[in-house]
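With one protein chain withheld, the remaining protein chains of the complex are depicted in position.
Every chain is named by a letter (A, B, C and D) in the order it is written, and numbering of its residues begins at 1.
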Amino acid sequence: MKELKYLSRAERLFTKRTKMTEPTEMAQELNQMPGSLIYTGEQHVSEVRLELIRFSETHFTQSLITISELGDVQKKGSIAWLNVVGLHEIPIIKQIGEQFNIHTLVLEDILNVNQRPVFDEHDDHYLFATKMLRTTDKKVISEQFSIVVGENIIITFQEKDGDVFDGVRNRLKKPKGRIRTRKSDYLAFALLDVIIDHFLAIIEIYGDVVNEQEVMLLDEVSKDILTDINLVKKEVNLLRRYIRPLKDAIIALNKSDSDLIEKRTRPFLKDLLEHTTYVAESIEVYRETINDNLNTYHTHMTNKLNDILKVLTIFSVIFIPLTFMAGIYGMNFEFIPELGYKHAYPIFWGVIIIIALSMLYYFKKRKWL
Amino acid sequence: MKELKYLSRAERLFTKRTKMTEPTEMAQELNQMPGSLIYTGEQHVSEVRLELIRFSETHFTQSLITISELGDVQKKGSIAWLNVVGLHEIPIIKQIGEQFNIHTLVLEDILNVNQRPVFDEHDDHYLFATKMLRTTDKKVISEQFSIVVGENIIITFQEKDGDVFDGVRNRLKKPKGRIRTRKSDYLAFALLDVIIDHFLAIIEIYGDVVNEQEVMLLDEVSKDILTDINLVKKEVNLLRRYIRPLKDAIIALNKSDSDLIEKRTRPFLKDLLEHTTYVAESIEVYRETINDNLNTYHTHMTNKLNDILKVLTIFSVIFIPLTFMAGIYGMNFEFIPELGYKHAYPIFWGVIIIIALSMLYYFKKRKWL
Amino acid sequence: MKELKYLSRAERLFTKRTKMTEPTEMAQELNQMPGSLIYTGEQHVSEVRLELIRFSETHFTQSLITISELGDVQKKGSIAWLNVVGLHEIPIIKQIGEQFNIHTLVLEDILNVNQRPVFDEHDDHYLFATKMLRTTDKKVISEQFSIVVGENIIITFQEKDGDVFDGVRNRLKKPKGRIRTRKSDYLAFALLDVIIDHFLAIIEIYGDVVNEQEVMLLDEVSKDILTDINLVKKEVNLLRRYIRPLKDAIIALNKSDSDLIEKRTRPFLKDLLEHTTYVAESIEVYRETINDNLNTYHTHMTNKLNDILKVLTIFSVIFIPLTFMAGIYGMNFEFIPELGYKHAYPIFWGVIIIIALSMLYYFKKRKWL
Amino acid sequence: MKELKYLSRAERLFTKRTKMTEPTEMAQELNQMPGSLIYTGEQHVSEVRLELIRFSETHFTQSLITISELGDVQKKGSIAWLNVVGLHEIPIIKQIGEQFNIHTLVLEDILNVNQRPVFDEHDDHYLFATKMLRTTDKKVISEQFSIVVGENIIITFQEKDGDVFDGVRNRLKKPKGRIRTRKSDYLAFALLDVIIDHFLAIIEIYGDVVNEQEVMLLDEVSKDILTDINLVKKEVNLLRRYIRPLKDAIIALNKSDSDLIEKRTRPFLKDLLEHTTYVAESIEVYRETINDNLNTYHTHMTNKLNDILKVLTIFSVIFIPLTFMAGIYGMNFEFIPELGYKHAYPIFWGVIIIIALSMLYYFKKRKWL
Partner (left out) sequence: MKELKYLSRAERLFTKRTKMTEPTEMAQELNQMPGSLIYTGEQHVSEVRLELIRFSETHFTQSLITISELGDVQKKGSIAWLNVVGLHEIPIIKQIGEQFNIHTLVLEDILNVNQRPVFDEHDDHYLFATKMLRTTDKKVISEQFSIVVGENIIITFQEKDGDVFDGVRNRLKKPKGRIRTRKSDYLAFALLDVIIDHFLAIIEIYGDVVNEQEVMLLDEVSKDILTDINLVKKEVNLLRRYIRPLKDAIIALNKSDSDLIEKRTRPFLKDLLEHTTYVAESIEVYRETINDNLNTYHTHMTNKLNDILKVLTIFSVIFIPLTFMAGIYGMNFEFIPELGYKHAYPIFWGVIIIIALSMLYYFKKRKWL
């Protein structure tokens, strides 16, 4: 295997490119100590915000806290949900990690916006990381979202203002909801459930686009539609890339025998897996439809090519012999007996029309017309 | 991975679309408490109907009951089959759930018409959800169907009037049938067996259509047939999407060690799995045939293209040189010696005919004619 | 997922079709009690025939028996092979089932000609069902074949006169053959072994056809060969559909820990699996070759298209400019100075020949000639 | 599933074929007792040769023996390697089998040249069968090769003169080699190792051919290269068909807990598996490259088609309007005012040249030139 031959040929590619990140720089950035905390995303909020919700069967409070109040968050007898908005200030994340004894690799995963969806168990807490998608105003917003679940506490990390959890917050406010009587594991489930639901909603949007394209392809085949199909294909592939490890992570969550997951929560987790499977299967269906659409597009192109060539052939085949005949009697030979006949011209027209009609009949018979 | 680039480009797609469900609305609808009961289908019957069949080895009764009579349904010494027709009245479903102690997630699955086929065990009952297909009057009717099996009781839920179970009901009426001597598990098997049989019947219809298309493709290649092939492909894919999780669910049913499944029922369940596997394999065969049909279609298109171009080429190649020669002797040069020869015109024709014939011979030799 | 949209569109397909089995009828036929005995094939023999072979290490007898003699078939100290030819008389099958205590589902499988190859164990007997293929007189005959193996007895069921077991019968007649010293399990193996061998023989026939087609594609590309390739493809796919579950069944037979299978028979069963695997792999190889043949066909079509267009282009490109030039000097302008030159005509020919030759040189250089 | 329809259609195929083996004959040949010894290959050596190497840490002898000396082969305290060259004399093989107590199925496998690579354990010996490939004089020689390994003895069977083991024999001659201090299992490993190495060498030859073809496709696209690519594809597929079961057999050998395999040999077996995996992966890489080459070929064909049509279009589009204009002024209407103008002819040329140039500009702009 003369493998290096190919890699060294790549040099040519590198030389031609100009926009590319300098590879050594990129390598440098990655040349980090494992477990070192670097936020790999961009800053989306002006200031890191710590939102605390505390609830028990009987109480519910909601407040913004400062970094100095972290010590009071975890209390016996009530569940605390600390929501961290904004990941760009490493020291705050570090302090939270120290306060709640979170493993350094968990913190690294939280800060890595390219982190694949993952379920990761540690001694007294577990991490669930995923993408969170939502739509606002005809725009899809995607961000990295992580949940750390411990005894009586759940800490969530998100990059941007706004999330999909208002429904959960409202249910938490209602005194008699099931969610108020359960532990942190159920709250974590409720958050994941909402995230999966939003995944589904967004996938359905793409599904609608795909189905519309399918209908459009019945009428019209423009180059625009090809670009659009390819665009949707790319994005559906991207969503699929999120969903597959997400499903793996939820399977791992289902299999976990962590003490933090109550037995009565298990059916809900199984249900969550069912939903995720449904989402994953929907994506596969849309992918298939997209590929069918591309095939339909190509078939239309070939049909169009056939149509074009049929028109060309019919015209050529009819007129080429006729033109030849006109050419014959345009010759200047001195002795062409037909030229002098009185009815030569009308006879000529008659012959020509007969030839043309028999051509048309031939094409009709071959179903070209 | 600059992932968001793609998602934000999607904006353009969203802006162009008009028929699409407003994403936020859709999200809202989905932003529900897990386990909350919402019927995701449409109302198909005017009123929810509760059909009760009660039988033992010696007795058989059939009646319509009201919601207030639910308490009397489950009795020792006889098997009750409660068939609920219509899922749109949540309170009734809820009351049934409470009466028979059905898990809230089971009820949610029953009401969800997008529920994938699933087998789900709980303490003293299990759920089997599936699509139920039947044909009436050249129309395929599909609806969500769920069976909850408990000790001495089986509760079935369907969306629409009419079902495929009249054969089972008749067998139940016969005093000495095997079905009368067995428990609820055997009745559940009998219902599933009928459902699978109808799946098969409908798949065979598609199989016939596919095979007819195969035959039609031997003669004729119209654009209509392409549309029809694609239509059948879509629907066969849809059936496949039903069958695959259904097979998984039946495998899970076979593996279950629930006390509710008697040992003597197990061979029947294994047989049921065999049937389902047969159905699943049939679908795969038809899918392959559909793809072969599409390929045949494309090959025919290419052959047609070749035919068209052959005709064009033969005509052009024969007449273009002839027309050129006619053009030569149509020139007005003062000194073209041939023009004055007496036999020039007949010689011209002779040359032309020889050229044309040798062209034809050439095409014959190349097997173009 | 607006799934019903597609299924309801199917109505159009149903309306167009005329030859199709009425779906409700078909459903009716299938709406049968599980375990009810229906023969799903056609009658192939005028009368059901019961052939009995009884042998021990020292004895061998062969006879036709009647249904009333069934009670005497199973005897200690000798092995009985009861071969039932013809499955259309349900009462006989039923009586056999009762006599030898065969499970009702086993009987149902025996009568179902669409039964997939299967190995099915019950308390004191097991079933092995498969397709049996043989060739007679350039015709392939396929029928459903089932073996029920019990203590000292083996019952085989076949639809048609004639089978592939004459070799086994001859070996049974020989006093010192291994087969005479073994139990029913070895006889069952010997029968399966012959069936697999015949599968292989028939697959090799298709393999020869496929390889011939490959050779033919080197010379000639007619539409006939496309039809033939597709025909063979269909049939090889059908054989593959038989082989895959057959291999699964033989794997199950190998894994079985039934008391009916002696330890010294196990290496032979393993060998049987090896053969089946070889058959299955041969089919895959032929499938690949078929697909390669189809690809070769398409490549030839494209090459032919290129050839056609090359001819068209060469002729057009050479003669179109020449015809134009002849047209120029056919114009009737009063003042065209060239017309009066004495050597204009020969010069004109010279120019034309030079143009044509340089065109030919150009095509030569581009390797179009 | 109207399956028989297809098989009976096959009749037409059978009738058309003439070269084909008579199916019934072929079936007859296969209608053999399992375990009966038939050599399925051809005779390659004039006489069966028995080569005996005997060695211990201190001794080494090499000799040709006769069939009568078989009884002296297996001795305590030294390892015997009996190499049987030529498989066509069944009695000799049979006698060897009896002498060393080899299972009849093992002997059948040894004689079957279509035997898939297999590892098969029996009480006191195991079989390893494989293809053995080697190159001599620009020719690839392939033969069936089997190793039977027992306590202190290894018996190898090959069809043809010459093998790949001279290196092993030389190492055996050296007094202090590792191979002299080990048991029969290590010798078996050493032989397999050489066979795998030769597989690799031959695969690399095909790899070189494939890579050369890739380079050739950059320049030239002839029909010859298509034939060559398809030829290599067939042969690489054949090699792959050998390698895949070979890898399975080596995995089985690794998993075996036979007493005949010493613990210190295990790392070498694991290494052997690594090598085989490398060979298998190399084949996959070459297969991918072959498919890429085929795709490149097709792309070139399409590009060529485009080129041909571009030339045709450019010439036609330029000259067709010009010819039309010349035709206009070749008309014989009595009153065409332009005909009498003095500068009509040069103006005509001017107009024509302007039209032609603007056409060329248009094509330039569309990047057709």
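Going forward, contacts are C-beta pairs under 8 Å (C-beta built on N, C-alpha and C of every residue); 3 or more make two chains touch, one makes a residue touch a chain.
As the structure is a computational prediction, the values presented were derived from the model and not from experiment.
Asks: Using the definition of touch stated at the top, determine which of A:Ile92, A:Leu322 or A:Met359 touches the missing chain.
Replies: Counting the whole complex, the residue in contact with the absent chain is A:Leu322.
Asks: From the listed residues A:Thr136, A:Asn230 or A:Ser358, report the one that touches the chain absent from this view.
Replies: With A:Thr136, A:Asn230 or A:Ser358 as choices, the missing chain is touched by A:Asn230.
Asks: Consider the whole complex, including the chain that is not shown, and state which of D:Gln43, D:Gln62, D:Ser222 or D:Thr302 touches that chain.
Replies: Checking the options D:Gln43, D:Gln62, D:Ser222 or D:Thr302, the one contacting the hidden chain is D:Thr302.
Asks: Looking at the full complex, which residue from D:Leu238, D:Ile347 or D:Leu369 touches the chain that isn't shown here?
Replies: Considering all chains, including the one not shown, the answer is D:Leu238.
Asks: In the whole complex, what residues of chain A lie against the chain that is missing from view?
Replies: Output for chain A: 1, 3-4, 6-11, 13-15, 17, 19-21, 23-24, 26-27, 30-35, 103, 105, 108-109, 114, 116, 118, 120, 122, 223, 226-227, 230, 233-234, 237, 241, 245, 294, 297-298, 301-302, 304-305, 308-309, 311-312, 315-316, 319-320, 322-323, 326-327, 329-332, 336, 338-340, 342-345, 348.
Asks: For chain D, enumerate the residues touching the unshown chain of the complex.
Replies: 114, 133-136, 138-140, 142, 164, 166-167, 171, 177-179, 189-190, 193-194, 197-198, 200-202, 204-206, 208-209, 212, 218, 228, 231-232, 234-235, 238, 267-268, 270-272, 274, 277-278, 281, 285, 288, 292, 295-296, 299, 302-303, 305-306, 309-310, 312-313, 316-317, 320-321, 323-324, 327-328, 330-337, 366, 368
In this section, only the chains that are shown with their structure count from here on.
Asks: Over half shared numbers or under half: where do the identical copies chain C and chain D land at their interface, same or different?
Replies: Shared-number fraction below one half, so different.
Asks: Which residues does chain B have that touch at least 2 chains other than itself?
Replies: Those would be 114, 234, 285, 302, 305, 309, 312, 316, 320, 323, 327, 330-332, 336.
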